[in-house]
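I have a structure I would like to understand better, so I am pasting it below and will then ask my questions one at a time.
Showing chain A:
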Amino acid sequence: MAVVTLDRLSKRYDGGKENAVHEVSLTIADGELMVFLGPSGCGKTTTLRMIAGLESITSGVLSIDGRIVNPVPAKDRDIAMVFQSYALYPHMSVKDNLAFGLKRRSVDRAEIDRRVTDVAATLGLSELLARRPFALSGGQRQRVALGRAIVRDPKVFLFDEPLSNLDAALRASTRQELARLHQRLQATMIYVTHDQVEAMTLGDRICVMNGGRVAQVGTPIEVYQRPANLFVARFLGAPPMNVLKLPIEGQGDARAMRINGAVVPLEAFAPEALAVLGPEALLGFRPETARLKREDGAGVVLDGEARLVERLGAETIVTLALPNGTEVLVRAPGDTALAMGEKAPLSIAAGDLYLFDPVTGEAVARR
Partner candidate 1 sequence: MPAGKNLDRSDGIRQPVGTIIAFLLPALTIYVAFTAYPAIRTFWNSFHIVLPRREEFIGLANYIELAKDDIFWKAVRNTITWACMSPLVEVSVGLILALALYAKVPGSRFFRVAWFTPVLMSYIVIGILWLWIYNYDWGPINAGLRALGLGFMTRAWLGEPATALFSLIFVTSWMWVGFNMVVLLAALHSLPKEVIEAAELDNCGWGAKLVFVIFPLVRATVLNLIVLSFIGKMKIFDLVWITTKGNPLWATETVSTYVYKRAFEWTTFDLGYPSTIAAVWFVIVLVAVLGLTWAFRSRERLEY
Partner candidate 2 sequence: MLAVLNRSLLLIGLSLYTAFAASPFIWAAMMSLRTTTEIHRNHFALPNPPHWDKFADAWFNANYGVYFLNSTQIVLTAVAILTIAGSMAAHCLARYRFRLNRTIYFILFSTIIFPPQITIISLYQILVQYGLYNSKLGLTLVYVAIQLPLTIYILESFFARIPADLFDAARMDGYSDWEIFWRVSLPIAVPAVATTVILNFILLWNEFLYAVVLITQEDNRTLPLGIQRFIGDTQEDVGMIATGLMIAIVPVIVVYAFFSERLIQGMTAGAVK
């Protein structure tokens, strides 16, 4: 277990015009599972590899347990990594794959055997110890890769999209196994993924990254319910948050937005924050918070027309056209009786509305 601290970590490749990773600052607590989440190319894997020591750090300070590890080579950082492609040694048996790192560290033979047997038993690999990687299935290889890391008993575990090469069913069960593993080992883990389900279910905290920078760090609920900017708001949640660009009318406390006659009051938001906005702002609400009925006392009530109704059994996704022509998605109960072309009202509670600055993308603070 260890505390990992990133202090303005940056990475620029030779010949690169800008930083692949720009001034990432973060502290990962002892025993925490931190997820780096973001789209491809956002710098999450590069950051992970800098922590591992597989990429050089251009600027910034990386510390593990208070010790600065920038100049320390990868093998001396007491870190284990599970690679996306598993990276098993093709010419060694499962047993040798598991034991290799320990042998290289001159661990006592009996100790190696003990640890390998234990880990193999935990991961269900005991029958496969004599096999070579080519004779294993994808799921089995992944467990060997995991075992190789566990057997090392490192300070920090690093995971580089370990589930992305598995089929959907295996992914779900392995994900749960990883969660249980974290609970049992109580180890510090850093997990990279582009899949928000993995991030939400596994992470103690999530670090959302975009374009080489940190967009937001927080617990899964925090980043979901209180996104700090438009990117995080739209990245988490499926279907993604509906966002409308609307002009702001009025002054001071009477500020409001208007959608073809319906008024959206902005009292929930801090006046100082509203004051710095320009003439327009972005209004957002999540598909699951909108109701297809007329609710009095709601923040906003609109009239819409159903353009598309997709019945999934457990829920229904309705594409609703608003009076001003924009379409929004709504998650309705599975037994919603709505036909295409039918008119339907839309109600959203004031507390479920989000506001974003159209220029900076920052979320507008609430009162």
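If you want to know what made the cut, all candidates are chains of the complex that A comes from, given by their letters.
By our rule, a residue touches a chain if its C-beta (ideal position, glycine included) is under 8 Å from a C-beta of that chain, and two chains touch if they have at least 3 such contacts; residues count from 1.
What you are looking at is a predicted structure, and each value in this text was computed from that prediction instead of being measured.
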item	value
Which of 1 or 2 touches chain A - same complex, any copy	1
Chain A - residues contacting candidate 1, complex	52-54, 74-75, 79-81, 83-85, 87-91, 100-101, 104-105, 132-134, 148
